[in-house]
Each structure stands twice: as C-alpha cells, then as structure tokens.
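Removed: one protein chain of the complex. Kept in place: all other protein chains.
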Amino acid sequence: MAIVKKAISWLRVPPQEDAPPGVKAMYDKADEKLGFVPNVLRVYSLRPAHLELWNAFYDDLMRGESGLTRPQREMIAVVVSTATRCHYCMVSHSAYLRKLTGDPVLVEQLRTNYRYAEIEPRERAMLDFAVKLTEQSSRCTEADVEALREAGWSDEDIFDITEVAAMFNFTNRLASGLGWVPNDEFVTLGLGESS
Amino acid sequence: MAIVKKAISWLRVPPQEDAPPGVKAMYDKADEKLGFVPNVLRVYSLRPAHLELWNAFYDDLMRGESGLTRPQREMIAVVVSTATRCHYCMVSHSAYLRKLTGDPVLVEQLRTNYRYAEIEPRERAMLDFAVKLTEQSSRCTEADVEALREAGWSDEDIFDITEVAAMFNFTNRLASGLGWVPNDEFVTLGLGESS
Amino acid sequence: MAIVKKAISWLRVPPQEDAPPGVKAMYDKADEKLGFVPNVLRVYSLRPAHLELWNAFYDDLMRGESGLTRPQREMIAVVVSTATRCHYCMVSHSAYLRKLTGDPVLVEQLRTNYRYAEIEPRERAMLDFAVKLTEQSSRCTEADVEALREAGWSDEDIFDITEVAAMFNFTNRLASGLGWVPNDEFVTLGLGESS
Amino acid sequence: MAIVKKAISWLRVPPQEDAPPGVKAMYDKADEKLGFVPNVLRVYSLRPAHLELWNAFYDDLMRGESGLTRPQREMIAVVVSTATRCHYCMVSHSAYLRKLTGDPVLVEQLRTNYRYAEIEPRERAMLDFAVKLTEQSSRCTEADVEALREAGWSDEDIFDITEVAAMFNFTNRLASGLGWVPNDEFVTLGLGESS
Amino acid sequence: MAIVKKAISWLRVPPQEDAPPGVKAMYDKADEKLGFVPNVLRVYSLRPAHLELWNAFYDDLMRGESGLTRPQREMIAVVVSTATRCHYCMVSHSAYLRKLTGDPVLVEQLRTNYRYAEIEPRERAMLDFAVKLTEQSSRCTEADVEALREAGWSDEDIFDITEVAAMFNFTNRLASGLGWVPNDEFVTLGLGESS
Partner (left out) sequence: MAIVKKAISWLRVPPQEDAPPGVKAMYDKADEKLGFVPNVLRVYSLRPAHLELWNAFYDDLMRGESGLTRPQREMIAVVVSTATRCHYCMVSHSAYLRKLTGDPVLVEQLRTNYRYAEIEPRERAMLDFAVKLTEQSSRCTEADVEALREAGWSDEDIFDITEVAAMFNFTNRLASGLGWVPNDEFVTLGLGESS
C-alpha cells in the first residue's frame, strides 16, 4: 500500500534524489546527526544555490566562534519564533534546545512566556532585546544596547545577539510565508535525554 | 581643524584601515560603483566573517539569476523597510531604486504608501504579499501563495519574493537594533538621473 | 538537606495542610487521577469559597454533558491559552490534551499555530471562533455565529464553544495576573501514551 | 396588536415560561429587585445547568465577603467592559454602579476614560491592574502585584481584584460573542437616584 | 466659603472675564442655548484667534448646508470619539445627540459598540467608514468610497462624512492631549427630553 505523505510546503518540493551535490551533502550530514533530513532542507532545495549560500551563513552564525554559547543562540531562536508564532521554527528549535540542554522544563518556559524562564540575568536581558527587536524594531534605542552592555555583553556579543534574532526573523518569514511543516520526529526529540 | 563625524552605529565601528582583505575588497568595489563606502559595510565589519558570508548570500539573492527583475527586488526592499520604519534601509534602498529606475515619483509612492504606486498588478500582488509577511507572518495562508500564482508568478518566483522580503526583515532588524545611520550621499542619489 | 521549592504564585500560598475539607477533597481527587496536586488548586486556595464555586462550574463545563467531546473542549483550552500566551494554562492543558488524544503532534500544532492542525472543518471553525472571541471580541458578528451553524454546530453547541473559550479567558487572566507556575510534571505528561 | 420585540441574542432564546425551577427563581428574584428580568438570564437559560453554576459563583464573587466594597467591584466591571467594548456589560454595569453610588458623573468618567475618574489612589491602582490584565495579560509581572500591595491591598484583596477582572473577561466574551442586547430599562436606571 | 472647582485642562485657563469680544459672544450664545458655557470654549480661549477661526469652520461643518442631517453629523461625532476614547467629546456629543434625537437608547448603542445600533443601512455604512478612517486611515481604499456611493451617498455627502470624521480626529486630540474635562451638566443633558 502506498504511503500518503502530507504536504510540507505550499510550493512544489523537488524530489530528494534530484538534489545537486552540495545540497545532497547537507542531507547526508543532517541525516547522520539527527536520523532524518529536516524538511527545511527539502523545501529550500527549490532554490539550491540560495540554500547553499544561506546555509553557509547560518551555520557559521549558529555554530561558529562567538561569545554566545550554542544553547544561548538556540534560546534566541525559540523565543523569536514564539514571538512570531512560527510553527516550523518553534517545533524544530524547541527540539534542538532540548537536545542541547536536556532540560524540557526550561524549553517549555521559553516557548510559552520566556518571562517565566529560570535563566541568568544576562540571558534575560538578551531575550528582552531579541523580543523587542522582533516585535517593534523601530522603537529600539541606544538605551537598549546600553542595557546589554550593563548585563555584561561585549559589543561583539551584542552584534551576535542582534544577528541571531534577525536571522530568525528571516527564517520565520520563509517558513510562515510558504507553509513549511516540520518533521514529526522533532516533536519528541530531546525529551528525556541530553547531548 | 579636525572634522567631527557623527556616529554611524550604537556599537564600536572598527577603523576602515583595519579591515581584513575580504572586507577591504567589498569597500573598494562599492566605492568604485557609488563613489563612497556605504556605512553598512563599515558597521558590519565588527564581525568580518559574518559580513563576508552574509554578503555572498545577499549579493546572489539581489543580483543573481531570478524571475524577478533587479528593480522588483529593490521595490520589495523599499516597501518592507517602510513597513518596519527602518531609517537606514529606507534611505539607502530608495536611492538604489531611484538609480535603477530613474523614477523618483514611483519611489516616493512606494515609500509613503505603496497602495498609491502606479505599477503592474503582478507587482502589486508581490508587494501585498511582502507587507503581509512582514507585518503579520503568522496569518499567511496558502491562499496568499495562490494569489501570487494567479498573478503570474512561478513557484520559484514566489520563493524569491518571500526570500527577498525575509532578507529585509533581517537587515532592517540589524540596522534598527544597532542604530545604523546611512551616508548622507544616499539622500540625493538617483535624483534626476537614470542608470 | 531541605528542598527549596520555587514560588508558584506572586501571592502567598496557604500550606497544603490548612485547606478546608472541600478543598482537601479536590486535592485528593486530583492526586489520585494525576499522581500530583496541580498548582492551580494550591494557589486558588487563598480564597477557598471561590475555589469551590469556580470548580463546580468549571468541572461541569469541561466534563459535563455537551455536544462537544472532551478533547474538543481541551482543544479550545490550548488554543485560547496560546493566543493569550498564558504560561500555566498552555503547559497544563497541552498535557491534558496529549493524555486524552495520545497525539503529541496534534497538540504541538495547536499550541504553535492552530492553522496547521490536521483537524475536521467543524473543529477548525470552532477554533477560528474561539480565537476571534479571545483577540477581538468586539468585532464578533452574527455572521461568525452563522459560520458555526453552517459547520454543523447546534445553538447549544455554539453556546458551549463560546463558554469554554470565555472560561479560558478567565483562567488565563488569573494565572497570568498572579504569576502561577505549573507543576514540572505537566511538561512530559501524556508523551508516548494515550488514556 | 402584537408587539414585535427585537432579538436579544444571535442564538435561540428559550421562552421565559419554559425555564426550570432554579432558573425561574433567578427571574423572580431579579424582577423583584429591578422591576424587570435582565436579558442575561433569558439568553443564558439555553444552558440552564451552566447558568445556575455560573450564577452561584458570580453572585458570591460580586456580593460575597471581600476586602473590596460592592461599588469597587462594579467599578472593575465597568472599566473592564469598556476596555473590551462590550455593549451588554457596559450598559448594564453602568446602571448598577449608578444605582450603588448615585453618582452618574463618576460612572461617565469610568466608562469613557477611567484615567479621568476622581477616585482614591488605591482604586486607581486597582483599575490600572484590571485594564492591563484585560488588554495585555501576558505582560503582567510581579511588579504589578507589588504596586497593588503598596497601594494598600492585601493578598486576598489582590486575588479578588484579579478574579473580578477575569470574570468580566468571561462575561464580556459571552455577551459579545453571542450578540446579547441589554434591556432598554438599564439605559436610564440609576439616573437621579441612589440606593 | 469659596467653591473649589476642579481643573478643566492641564494648561492654564484664562479667566472668563478676560475673553476678547469675539470669544465673549460665543460664551453668550452657548449659555443662552444650553444654560452654561461648555468648557471647550473656556480652555480654547488660551489662543483666542485660533478659537474664532476654528469655530467658524466647525460651525459651518456641523450646522451648515449638507446632505447629512444634524443628527447624522453628531452620530459620527459620538462614534469617532468612542473609537479614540476621548473623555470630553464622548460626554458632550452624547449629550448633543440625545438632545437632538430624544433617544438615549440609540446614543447608548453608538457609544458602546455602534454595530448594535438600530439605524438605516446608509447610516451604518457612514459609521463603518468613519471608524475605519479613524483607526486605520492608511488602509482606506477606493472600494470604501464606492461602498458609500452604493449606500446612496453623493460625492458631496462622502466629502462631508469624511470631513466630519476628520474634524473629530482633530478635536479628540486637542481634548485628550490637553486633559479637557467636560461640564458635569452634559452628563444628564437630553435624558428624557427631545428638542
């Protein structure tokens, strides 16, 4: 019996086997790490050159050298995606953050109302900034930047906080504008384990 | 007498001469084309590796192969930046679009209230989508995508419309979050000329 | 070593052992069913007479005779609590709905962006109504009620849909106004099981 | 000649004479006190068991033992109903508050813009809290509760303020969602008299 | 014993007897008609030349030749002032409209939620336009104007509808920005009488 799969985008999704080598390499790397290919890679392959360039940028921003830890960057991802109510990104980045921290309670706080999260003051300042930037960027002022400095962040760190929050303003709009649906696997990923 | 220049960012701006070679090349290329180095390159050089990766992605998206013309992509830039009231991006991309079209009246329409712009129906559909995506992304539906198809855009075009709109949701937040100020030269660029 | 418990309300919480008999009976009943006493009962016991009267009303509304199934009533609970971003109610009612349906994927859809949920059209109409009622009640019109009738709901059903949505507008405000924190047990309740 | 009465709900309204005994008792009690049966009892009788349970809870909350006076509880009713622009509740609770205070000028201030009301500071704090809770509950913080304590309210009082405000978030949504229309008698009730 | 009067503006209010002749004439005319001098004339007299010019314009707009009746113009006044929650204008124009129509029930509908008002379809169209213009003017389109034409209004009428709605956007901001307080007499004016 044929398996009927639900659509994962409102646009055409190219068959997995048609992917050019650069995209194929991403599929393989992700599959190895997670046990499945995240749908974002599948749906973004409609524009393979864009995907490769975006991925190079995104990967360095989220995993490269920074004054922010990996989990801190994922905390911004979860909180920004919650602010914009982005289905794909809330589900997938909650999973990544559970996997990184082994702390489903923390993730639950961040994705309902981050003001309830039990985190350090400098992380709270970081998230306050990310949410203001997402919800009312034109109201941001130098005082907001100063508050981050007072919380202990360097100018380079503040740049990264802003850039990560801006990045999810980008990906949230791709996902919400084009109807991306996350893999079911994400829903339970990172529950009861730590990595 | 020393010239006092106004600050162009709320964060530290590295001296122009300290830029690594990849960033320096961007400065030179921009200077050749415009006659000055846009402040975005100066302020982004605080994180030079990010700047180079972002620029490679941005450049392909805005100038690479696409079903959208160059001016259409800049129209999205102007309209999204107006929706978020981003000082830097409204000023600079109005200039770029005036330069590309030689039509200051059109640009004025787009940057006050794009509903008054005298453009083709498919361009109007493109801008309606970009604004909805910017202002209330979680309300986007498959019907919005279908409206673009009916206006004559292919799935690849719709991807690009979404991605360009998303890109300015990214840059607008960098600029508004970090207090970027555009070069004065942008204000009169493209007035009374076409290129 | 004494265990330090985090505060579960911004107001004083009466000791569990001081509860009057009617409240004590609720503690015992809940403990038997869930294995723990939900914090809502603890924090509400500051006004025990109110708690008993509210609970009688709430219990009949959520578990009594109705044209809505138990899971449908919990779907409204999750979606309204998501619309108001109520930490306590999102966490606890996601758990109840997972327990009732054994379907964590569905719950995840409802609590990020319910427009992605794979549900029947009449349930979608029910949730559209509940969200409009929550977010902009003064804009509700007779046409909204008519849409529910066309989706197959009776007048009594429409009353119950409205009343359940209104009830979570009540409880969300108690929880968000007084800083209620859900039991950690809720976070993983109903994952991987059905009841 | 038959009298044509305007509809008082978008749903079916059961004939007054069909009411079960518990509901009938409410009709009689209200009629005795006011000289007419408030429409809320008529329209709610579509679900008589719910009506009786709600009324028991509501009655204790609004008229039972509390650190808030009766007029203070009605002040919250008026201000919350104004914030949500609920036709039925603004009209009826303005009348109740005029009746209780004999002060139509005060009621007029509360139902246009309560910031103009000439009331005690602790009552102003109470109303500021009720409005914030109604309009943006997810932004409420412990500092808001602390402000009430500083204004002189006890923890039990703060619970009641929150609960009364939440109650009108409930009733406003029933009335606005189902198109309830108040009795004309309310419009002039309490003008020129005190009780 | 000296009578202490409450402040009727956040700015200085010139003594009534210092008014220049043109303003004095307004006081006398209003006093004759209403039995008191509306506070708007008192507080506006800080800039007497502006007051006289504004009044000449306002008077012609509200009482001069038009396809709109006097009550229709006051209906717009009430509904626009309700939309902006302007204390002074809601109180005073509710009074004027009660006086003109002798219908307190209608006024109550208009100043809580005008969608409940029992008025002609063309009046409903007129108010829908006035509210949209007040709340989101940049979203107005040619289709909104066309809807007024279809409801039976001429181009001159549509101009007047727009101008009256715009006028209360003007006066509402003067009153709300400067803290104007209406005379207590307005609160009961027009209750139980018609003129």
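We just call them A, B, C, D and E in the order they show up, numbering each chain from 1.
The rule is short, and it goes like this: contacts are C-beta pairs under 8 Å (C-beta built on N, C-alpha and C of every residue); 3 or more make two chains touch, one makes a residue touch a chain.
None of the values given here were measured: they were computed from a predicted structure.
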From E:Tyr27, E:Trp54 or E:Tyr116, residue that would touch the chain that is not displayed | E:Trp54
Looking at the whole complex, which of E:Glu74, E:Glu108, E:Glu123 or E:Asp160 touches the chain that is not displayed?
-> E:Asp160
Against the hidden chain, subunit E presents residues 10-12, 46-47, 49-50, 53-54, 56-57, 60-61, 64-65, 84-86, 129, 133-134, 137-138, 140-142, 144-145, 155-156, 158-160, 162-163, 165-167, 169-174, 176-179
Contacts from subunit B to the absent chain lie at residues 6, 85-87, 90-91, 104-105, 108-109, 112-113, 116, 118, 176, 181, 184, 187-188, 191-192
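The definition used in the following text is that only the chains that are shown with their structure count from here on.
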Determine whether subunit A and subunit B, two copies of the same sequence, contact each other through the same residue numbers or different ones, counting it as same when over half of the numbers at the interface appear on both sides.
-> same
Approximately how many whole Å separate the CA-defined centres of subunit B and subunit C?
-> 45
Shared-interface residues of subunit E (touching two or more other chains) are 113
